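Of the protein chains in this complex, all but one are displayed in their positions.
Letters A, B and C name the chains as they come in the text, with residue numbers starting at 1 for each one.
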Amino acid sequence: MKETIKRVLQFTKDRDWDQFHQPENLAKSISIEAAELLECFQWNSEFDHNNVTEELADVIIYCIQMADKLNVDIEEIINKKIDKNELKYPIDKSKGKSDKYNKL
Amino acid sequence: MKETIKRVLQFTKDRDWDQFHQPENLAKSISIEAAELLECFQWNSEFDHNNVTEELADVIIYCIQMADKLNVDIEEIINKKIDKNELKYPIDKSKGKSDKYNKL
Amino acid sequence: MKETIKRVLQFTKDRDWDQFHQPENLAKSISIEAAELLECFQWNSEFDHNNVTEELADVIIYCIQMADKLNVDIEEIINKKIDKNELKYPIDKSKGKSDKYNKL
Partner (left out) sequence: MKETIKRVLQFTKDRDWDQFHQPENLAKSISIEAAELLECFQWNSEFDHNNVTEELADVIIYCIQMADKLNVDIEEIINKKIDKNELKYPIDKSKGKSDKYNKL
């Protein structure tokens, strides 16, 4: 993953785009790309595999740039969040249910 | 990254949540989490570093689950998308500009 | 407003699009259009007035269709929500502050 992250950041650097990539703008960009991913499912649950993976990649690319700007390691923040989710969603309470933790 | 991805998927499996994780529902979930990330910047560009990294982690966690459901490798789809972006945004045309490729 | 709402609904009816307009799909559509509106501000707070009003209109059009599908009157649900917001945000506590009601 390190090489891929490096490439994503280099792509931005080569284009001198860091000036636009404040965390706030990246948060907007992640929402915008997430909506393009959602658009693949706008009217039904069928989808074009290729389109969906491209839009998903766009979301992840902005997430990588956001993590870089925040100076955090992606694996580390995922693991921290899963630690927290394990406490919020104990297996015995949440198994097979899609309820939010505050409604379990 | 492999170990982290495994842990994310195991978390879901342990809770029997795969039944909810159709690509369409994951696309909705990514948009929902992206908006929670955006909410950290709703009224200004200052932000709580801890909140932001947690919300960012939530977005990435759902992206990992989506990639799994689509049976694609995250690094591979990122690299494919960067290949494409390099053609859409040649350095000499896009350097220092935030314009979309169709307005360059 | 009644004439305008009528026209919006007739537009859909003429195209036989009601079959796609389940509340869930309209919720996705509102998010998708909201993101297109957000895109007008992706990299800075300057904006093209014409673009922005068009995207805003798209959001409202889907909101009108959603209200119709839910069988609710737009003015009524707005007034109910403002009633509620007045309790959540008493003037003396919230004046000049952008904090959420649970942080006031």
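Methods note: a contact is a pair of C-beta atoms (placed from the backbone, for glycine too) under 8 Å apart; a residue touches a chain by one contact, two chains touch by 3 or more.
Since the model is a prediction, treat every value here as computed from it, not as a measurement.
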Q) Which of these touches the unseen chain: B:9, B:32 or B:70? A) B:32
Q | chain C, residues in touch with the chain not shown (by the definition above) | A | 1, 4, 7-8, 11, 14-17, 19-20, 22-24, 27-28, 30-31, 34-35, 37-38, 40-41, 45, 47, 49, 52-54, 56-61, 63-64, 66-67, 70, 72, 74-75, 77-82, 84-86, 89, 91, 94-96, 98
Q. In the complete complex, which positions of chain B touch the hidden chain?
A. 20, 25, 28-29, 31-32, 34-36, 38-39, 41-44
(Q) Could you pull out which residues of chain A are in touch with the chain that's been left out? (A) 28, 31, 42-44, 98
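Going forward, only the chains that are shown with their structure count from here on.
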Q: Would you mind working out whether chain A and chain B touch using mostly the same residue numbers, over half shared, or mostly different ones?
A: same
(Q) What's the rotation angle, in degrees and to the nearest 5, for a C-alpha fit of chain A onto chain C? (A) 180
Q. Just curious, how far off is chain B from chain A if you go by their C-alpha centres, in Å?
A. 2
Q: Two or more other chains in contact with one residue: find those residues in chain C.
A: 28, 31, 35, 42-44
